[in-house]
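Have a look at the structure that comes next, please.
With one protein chain held back, the other chains of the complex are shown just where they sit.
To keep things simple, chains are lettered A, B and C as they appear, and every chain counts its residues starting from 1.
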Amino acid sequence: MVELSVEVAGLRLRNPVVVASGVLGVSVGLMKRAEDAGAGAVTSKTVTLNPREGYPNPVVYELDYGLVNSMGLPNPGAEEMGRILREARRVLGIPVIASIGASTPDEALRIAEALEGFDALELNASCPHVKGLGADLMSDPDAVYGIVSALKSSGYRVFLKLSPHGDYLAVARKAYSAGVDGFTAINTAKAMVIDVYARKPVLGGVVGGLSGRAIHPIAVRVVYELHREFPEVPVIGTGGVEGWVEAVELILAGASAVGVGTALKRGFEVIGEILGGIERYLRDEGFPSVESIVGLAHK
Amino acid sequence: MVELSVEVAGLRLRNPVVVASGVLGVSVGLMKRAEDAGAGAVTSKTVTLNPREGYPNPVVYELDYGLVNSMGLPNPGAEEMGRILREARRVLGIPVIASIGASTPDEALRIAEALEGFDALELNASCPHVKGLGADLMSDPDAVYGIVSALKSSGYRVFLKLSPHGDYLAVARKAYSAGVDGFTAINTAKAMVIDVYARKPVLGGVVGGLSGRAIHPIAVRVVYELHREFPEVPVIGTGGVEGWVEAVELILAGASAVGVGTALKRGFEVIGEILGGIERYLRDEGFPSVESIVGLAHK
Amino acid sequence: MGYTRARVAEVLDLAPSVKMYILELSRPFGSQPGQYVMVWLPGVGEFPVSVAGEKGGALRLVVARKGRATGYMHERVAEGGYVFVRGPLGRGFRLDARKALLVGGGYGAAPLLYLAERLSGAGATVHAVLGFRSREHALLVEDFRRVAGEVWVATEDGSEGFKGTAVDLFERVFPGGGYDAVYTCGKELMMEKVVRRAVEAGVRVQASLERIIKCGVGVCGACALEPLGLRVCSDGPVFDGETLLSLEDFGRYWRDHSGRRVPLPP
Partner (left out) sequence: MGYTRARVAEVLDLAPSVKMYILELSRPFGSQPGQYVMVWLPGVGEFPVSVAGEKGGALRLVVARKGRATGYMHERVAEGGYVFVRGPLGRGFRLDARKALLVGGGYGAAPLLYLAERLSGAGATVHAVLGFRSREHALLVEDFRRVAGEVWVATEDGSEGFKGTAVDLFERVFPGGGYDAVYTCGKELMMEKVVRRAVEAGVRVQASLERIIKCGVGVCGACALEPLGLRVCSDGPVFDGETLLSLEDFGRYWRDHSGRRVPLPP
């Protein structure tokens, strides 16, 4: 049989399907459902130091080919999330990745210390960034360097989640020189929806993030570029993975694992469908393992 | 009846539907078909000083929700395009916008002089840019300033076509201070397609541009931001206009006209469908004209 | 799935802080009893409302004033006005009862009215217990009488019908009533007692839960119930009794806007 398990930055996952940040909220029960459905790892909602209520409704708009959301990073803050993640690790057998949002090294360290229960951190570089007047970390490579360095010095395993905006390769380079363990790419693309009869932006946050099928070709591009420039740095390829084809495409582009988010709108069964498809593909095409096809499109 | 005609940077268009750069190639006959189908203006393929053959095939990949292309700006160069555009103006009754790709003020001026036959120029800021080591003008606001200034000093009417990448608002600010007459937003989003059975990037240019439905919510966001910051500068809103709803959405976001490109894959009849829909919408909602709803989503 | 603009054909005052809106739909939603819609007031906000009825092109919604957006709706959205609706969302009640007892509290009666119409239309016997604070707060009673075989009303102050809570009245009529299904909607502490009682008696019971709904389509986790990770917005809002009793959260916790679990408000 083909080998589905993968090693990502020293983490052994039973398979490459990682539930992306956001969809499982702050619920241990949902994390458990994802594990039961077959996921290789789960990522928490982005944790900030203090609780955030998020943006007012509407927070999502469904398109035929994706989803636009402006959740606004609601989360109960680091202290409460620490309790939740410790419970998650008690209940789950698969690795738990804690997504964090921080503007400074100190803030990041305080969040990491409060959380405690995780196998890796994922720094959300699209988190609202105070220093940059509300811009995000994607426009401040030096800030990313500082935060990643601080987390690495404290011994954490750190992924950097990149958005497709700004000079993401410059940000990645800084994170690389700070010793980042891996990249997650991509976050949502900034987008907006106006209802033509209401003649108003729909989302409470006005600007939202586009996810799903629509951004898949953008994700493939970013993952391909990251793998070309940092072949030894693992990437969790995320963006429009609706089925096994998109998952394999990202793996061929260079992803060691794939993130699944918006697709879960159709139910947790999607995880099994993706895994089944990857397995069939590997078998039919004569590959022994997921790891044997990582980055093959560069050959 | 409702008034469909719009004024865009001093150009009077019989209606707001502008055929975007690229789809009509270098063919006067295709421009004429667009006019006959009802278009308010047409934009030429991007003209460079010297001829370009473009990238080798495959140059497009069709998705259910868009198109990824890596044409590579094929065009017969400024001298030949000048002949074509002069012929176009002889044959057509609607304005002709000449898209140009240049890295320096001098190059832009030489192209503009060679072309001669156009009602406005559209500077394609995603054109390959020599100075920036192959990057495009979107990452070099000062270069954009220089080119727009030079073209304005020579008395041309200039639109700047922005991509959704880089700090497009910074680029827009520079163009604004150089006296730009209008913006066209957005160009395609950088994207890539890998065939899972070929295990290779499909496009000859490897990275391509995503257009069509997928990028519409991204276009709405960029147009909204441009209109908020430069309310007096007209915008040709382009990106995923497949029908009248997307067109109206962009106009409500702040576009004075809308560009149509990928949708023409379904035939030139699309132009009439979009116009018919806009007209019905205005009548049913009680608006006297297209101009009366420009930017209404900001109110 | 975008929004449907719907004209408000009629607004009825049902009780203090509770109004019924009858909306004209341009297309039928095909909603089922127990499902809900999200009502968006552009520039103001969006909130979930259980469907209280859909017939032809008309959608009936009962809106209780609870916050900024519902307050705006009560004050500013009149007949002839417009609201924007997306849905129907979630999973509704199972409709296979032969003799059903419906237990509603306050505006929780609204989705049960739609259920009563459907069950009764399908030939089932439908009885209803409706509890309110007082006669002034009683709502939809006459509507229930038109479709249900028996309608018993309880008020806490005894100003109408039975003096006591809906649970008190339920305890009286449920035993020996021969019901094969119980449906309940209202305050969660009320529902918790009804559910427990029905499950003990071996009668199938379903309850419709209320939580803060953000996305409405199961992708944000804001309404997840522990420890099963059931999402009120998409796995529910209707759950069966056994499932509910196996949850820590039922009758005890909900989540605030940040996602933190906090004790249920009384």
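By definition in this document, contacts are C-beta pairs under 8 Å (C-beta built on N, C-alpha and C of every residue); 3 or more make two chains touch, one makes a residue touch a chain.
Since we're looking at a predicted model, the values are computed, not measured.
Novice: Can you list the shown chains that the absent chain is in touch with?
Specialist: If we consider the entire complex, the absent chain touches B.
Novice: One chain is left out of this view; which of B:K45, B:R89 or B:K161 touches it in the full complex?
Specialist: Counting the whole complex, the residue in contact with the absent chain is B:K45.
Novice: For the chain not shown, which residue from B:A98, B:L264 or B:V290 touches it across the whole complex?
Specialist: Residue touching the chain left out of view: B:L264.
Novice: Which residue from B:R14, B:R33 or B:R86 sits in contact with the chain not drawn here?
Specialist: B:R33
Novice: Contacts of subunit B with the missing chain: which residues?
Specialist: So the residues of subunit B touching the unseen chain are 22-33, 45, 51-54, 56-62, 67, 69, 71, 74-77, 80, 91, 195, 197-200, 202, 204, 261-262, 264-265.
Keep this in mind: only the chains that are shown with their structure count from here on.
Novice: Please report how many Å separate the Cα centroid of subunit A from that of subunit C, as a whole number.
Specialist: 36
Novice: Once you find the CA centre of subunit A and the CA centre of subunit B, what distance in Å lies between them?
Specialist: 33
Novice: With chain centres defined as C-alpha means, what is the inter-centre distance between subunit B and subunit C in Å?
Specialist: Chain centroid spacing, subunit B to subunit C, equals 51 Å.
Novice: Where in subunit C do residues touch two or more other chains at once?
Specialist: Not one residue in subunit C touches at least two other chains.
Novice: For subunit B, jot down the residues that touch at least 2 other chains.
Specialist: Subunit B, residues with two or more chain partners: not present.
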